[in-house]
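Every protein chain of the complex appears in place save one, which is left out.
On to chain A.
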Amino acid sequence: MANDRLRALEEVENQVATILQCAGNIVLELSKDKHNASFLDRQLSQFTVSVNRVETELSSQIKYLTQVATGQPHEGSTYSARKDCQMALNRAEYARVKLGELGRTCEVMLDPQP
């Protein structure tokens, strides 16, 4: 859910770049002696679509945040679960080390060096 909203905002950033790109292309085309009308129409329509998208998306995000924001800091954390998991991994590592020592001891006993 959070990733979707963040991805939508990244898409908005791309749209803002598209807006500036289209504006630049329009001004560049107008600077020529002979204008390509179809090119100008395409750029202008793309510019308009991008502007509408940016405005709609950012307005909806701001409206969502107005409904959701409480002004208080979030106090949730994953510390306890992370600590328990880390301890379990430490137990597994300890067992692995001890089994390794046992294996080496068995090898030494079974194949003593002269």
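The rule is short, and it goes like this: contacts are C-beta pairs under 8 Å (C-beta built on N, C-alpha and C of every residue); 3 or more make two chains touch, one makes a residue touch a chain; residues count from 1.
What we mean here is this: contacts and distances are computed from a predicted model.
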Item to complete: Name the absent chain as its UniProt record does, using one of the following: "Golgin subfamily A member 7", "MTMR9 protein", "HBAD protein" or "Mediator of RNA polymerase II transcription subunit 22".
Response: "Mediator of RNA polymerase II transcription subunit 22"
Worksheet entry | Residue among A:41, A:55 or A:107 touching the omitted chain | A:55
Fill in: Where the missing chain touches chain A, by residue
1-2, 5-6, 9, 12-13, 16-17, 19-20, 23, 26-27, 30-31, 47, 51, 54-55, 58-59, 61-62, 64-66, 68-74, 76-78, 81-82, 84-85, 87-89, 91-92, 95
